[in-house]
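Heads up, one of the protein chains got dropped from this complex, but the rest are sitting where they should.
So, chain A:
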Amino acid sequence: MAGSTLEIKDLHVSIEDQEILKGVNLTITGGEFHAVMGPNGTGKSTLASAIMGHPKYEITQGSVLLDGEDVLEMEVDERAQAGLFLAMQYPSEISGVTNSDFLRSSINSRREEGDEISLMKFIKEMDEAMDYLDMDKNMAQRYLNEGFSGGEKKRNEILQLMMIKPEIAILDEIDSGLDIDALKVVSKGINKLRNENFGCLIITHYQRLLNYITPDKVHVMMQGRVVKSGGPELAQRLEAEGYEWIKEELGIEDETVGQKA
């Protein structure tokens, strides 16, 4: 079997008793790149965070399965060990923990005791990945994300992605706040991972990221649901015409969810 399968079925999610996701259905299989697009406030980031187990979100209905295993029953760390990865929109800063120590712990958490990655192999892989992402080597010894610029944080998320090699990755607005050069570098890193064992869910509200990473499937979210799915041509039409035509087609007036305008 090629890669893993993440199945999201009828997912309902609330935050502070307000329902944000109202029944999301989505299946991602190894080898596939999916893009979830949509205007601000339609539930895209909630979807990403809820799948990973963000403490603020409450799942009220539905299921998330990874190769048939119930993800929602797992602790956050168990989800990661099972093969999920979330590149965050706002990565935390952790003082006193070096980037490289953190990465090594992360990699080893997915390996059996006694089968930890050797220091030499780790350093070599990290060096290569940092070169690939045009990162300053000093960043390995800096404290995790502390004092990193927005662009550095995003690169650091992709560095982790490349080193940890998850089965399914969710990238939450990895393109926000990046200039065009950084965007190219980040895209290059993600494209390098493309193979039949790796599935990816890319969340963005800009089509421009998809100029560098071609998705196999594109989904549009509005009002806490996936309202339209298609191939890469859907993203191009959104770029050219915006979201209004979808709203008209579906009779939607306010596409946002859970926010009072």
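Of note:
Simple rule for what comes next: a residue touches a chain if its C-beta (ideal position, glycine included) is under 8 Å from a C-beta of that chain, and two chains touch if they have at least 3 such contacts; residues count from 1.
Convention: contacts and distances are computed from a predicted model.
As stated in its UniProt record, the chain not included in the shown complex is "Fe-S cluster assembly protein SufD", which appears among "Aspartyl/glutamyl-tRNA(Asn/Gln) amidotransferase subunit C", "Cytochrome bc1 complex cytochrome b subunit", "Sugar ABC transporter permease" or "Fe-S cluster assembly protein SufD".
Listed residues A:P91, A:G150 or A:P232: the one in touch with the omitted chain is A:P91.
Only one of the listed residues, A:D17, A:E75 or A:E233, touches the absent chain: A:E75. Mapped onto chain A, the interface with the missing chain covers residues 52-55, 75-77, 79-81, 85-86, 88, 91-92, 94-97, 102, 105-106, 109-110, 143, 160, 164.
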